[in-house]
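A protein chain is absent from this complex, but the other protein chains hold their places.
Naming follows writing order (A and B), and every chain is counted from residue 1.
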Amino acid sequence: MDSASHNRESSELLKIEDLHVSFSTHGGTIHAVRGVSFHVMPGECLALVGESGCGKSVTAHSIINILPKAQAKARGHIWFNNRDVFSLSEKEMLRIRGSQISMIFQDPMTYLNPTMTIGRQIDEMLRKHKKSLSRKHAKELCIMTLNKVGVPNAERRYHQFPHEFSGGMRQRVLIGMAVICKPKLIIADEPTTALDVTTQAQVLKLINDLIGELQTSLLLITHDLGVVAQMAHRIEIIYAGRIVETGTAMDIFKNPRHPYTYALLRSIPSPADDIEKPLYSIAGTPPDLFQPPAGCAFAARCKYCMKVCEEDQPLTFQITQEHSAACWLLHPKAPYSMPSGRA
Amino acid sequence: MDRDILSHIPEELFVLSDRKSTRAEAIHRPSLTYWQDARIRLLKDKPAMVALGLICLLALFAVIGPHLVPFDYRVVDSAFTNLPYGVKGHWLGTDGLGRDLWARLWMGARTSLIIGIVAAVANSVIGTMVGGISGYFGGKLDLVLMRTVDVLYGIPYLIVAILMMVVLGTGMESLIVALIVVGWISTARLVRGQVLQLKGQEFILAARKMGTPDMRIIFRHLVPCTLGLIITNLTMTIPTYIFTEAFLSFIGLGVQPPECSWGIMCSEGAGNFRSAPQQLFFPAVVLSISMLSFNLFGDSLRDALDPKMR
Partner (left out) sequence: MLRYTIKRFFASVMTVWILVTAVFFLVRSLPGDPFSEEKITPAVRVNLEKYYGMDKPIYMQYFVYLGNLLQGDMGYSLHNANEKVNTIISKTFPKSADLGLRSLLIAILVGLPLGVFAALHRGRAVSHISIVVAIIGISVPNFVMGYMLQYFFSYKLKWFPAALWRGFPYTVLPSIALSFATMAILSRLMRTSMLNITNEDYIKTARAKGLSTFAIVWKHQIRNAILPIVTILGPITAAVLTGTFVIENIFAIPGMGRFYVIGINNRDYTITLGLTVFYGSFLVMANFLVDILYGVIDPRIRVTES
């Protein structure tokens, strides 16, 4: 496959190839993303799971290229519909953003313009991407969308301002903005983190229904494995800017092969746990991305760490066709391996 | 997987690590206190350092300047009025009454700078006390004080200053009193706002729950957090007071002859503007430089003390 060409034929909707993103800051250069590769097929839901600061949001922002140009440097390829996002002009990107790829952001309070009515903010999408619609039809479509995402009294709400909505309602508005142009891919960056648990469930169900109905792909970015279990077909676990494990939901939950994934699953408290025992947590903190370690980024916190883990970046080992992990324990020469089966 | 790479790795490496080279929670960068961080950022800020240098230079000349020439700033010499610079030992020339401009410039600097700084410090102290107490204790006291402040805030300060000068009579002491009467209000509001915001934070709540007495909370927790704001505010109000003094003196309400300030010099120099523009020019330039320096330095100080910009 000639990766140097800007177009290629392939069935994946989105394919990220060896993405590296770094930021220059006062304190030095942060290597936020250090070689991430994955793909999303049409109609599937892929979850990108990792803790804060692991590079998942940066990856998402790179997909639609809204990184701050002054500080960010990115290399690698991001193929969307067989075209490399990095090679597209800004004009072409403007056409893609919002209509072919749309984003749902994390905190509906700050991600809506406080001085503009909700209606206008949704209408903006149509004015930009569906210019042929008349004003009347555009307004109707907005109100229909508001209804569809479960905002009651849509006609009246159309003229209201963000601060007049509750948190859950605002998130529904953001979702409405994301689906109104029927995109091929929706990127949801921690869509439920800022919401309380009951609202979370409702919003997730809404997203699930919508992507089913529109046959859209969903890239779900989250740190919450519970959310993932409900929705994802496949899962990518990301740590310190690199993908450490890839697999179907079944693979990840039933047979995690990377110590980090294993630890993540172990740290979810369960009602069946013994109340007396302390909660499990992973000791240590993620590495400093100003000077990323030479070996595996998880080595310092991993209880199976070997000498080779400290010296060389682990390669990605294929376990089954859909399941792979970047861990030296999977090397044939490894003297032991992690316990298999559920965490 | 690439077989060559796999077989390149020596067997010995596939053993449990002895953890010499990695530490889970190693601290990678030295941690700095708030003040250390602020100081480092400030020192790196070149315009701020230049401004600070200028301020120090001005202060230096205010102290030693008048002593560098043999002339007294008050001595009138009708034989040598309106001399240009460099003539007859007068480095900057003389004014309309024959007084040496260099000596007057730096005596004026003393007056203007002292008035500016004293007024700013007094206002900061008063404003902080009022705002802090009002904000911390809240309740009726707060309500009364704030209503008063709101009402007083509506009156433009220059008008009140003029009024006070008319009533108190002119001169340096009245000027300082007038500046204090109008100025403490904005500091009080600022400090009160900050205290209110801090009061609601968890660490204050925790201190209270642990039974810490009020005074200790105020001095140990609230004051250090607001100190940055207070210092910045202080620095930024100095140029305002220097300007107000100059303005009032210029319209005849401030410092009176034979005392000297930059405002008076500008006013006198303006009279001879066509024929001897340097009489206005010298005090104007020094006045502008001092205001600019304090403003720039205050700006950078605020940025350095802003925790969000770390």
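Rule of thumb we're sticking to: contacts are C-beta pairs under 8 Å (C-beta built on N, C-alpha and C of every residue); 3 or more make two chains touch, one makes a residue touch a chain.
Everything numeric in this text was worked out from a predicted model, so none of it was measured.
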item	value
Touching partners, among the displayed chains, of the absent chain	A, B
Contact partner of the left-out chain, one of B:Leu16, B:Val75, B:Ile159 or B:Ala206	B:Ile159
Identified contact with the non-displayed chain, of A:His137, A:His163 or A:Lys205	A:His163
Interface with the unshown chain - residue positions in chain A	64, 66, 93-99, 102-103, 105, 107, 110-116, 124-125, 128-129, 160-161, 163-164, 174, 177
Contact footprint on chain B, counting only the chain that is left out	150-152, 154-156, 158-159, 162-163, 166-167, 169, 239, 243, 246-247, 250-253, 266, 270, 273-274, 277, 280, 284, 287-289, 291-292, 295
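Assume only the chains that are shown with their structure count from here on.
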item	value
Chain centre separation in whole Å, for chain B relative to chain A (CA means)	48
In the complex, chain B residues that touch chain A	1-2, 5-6, 9, 11-19, 21-26, 28-29
Parts of chain A lying in touch with chain B, wherever the complex brings them together	27, 283-285, 288, 290-291, 293, 299-301, 304-312, 315-318, 328, 331-335
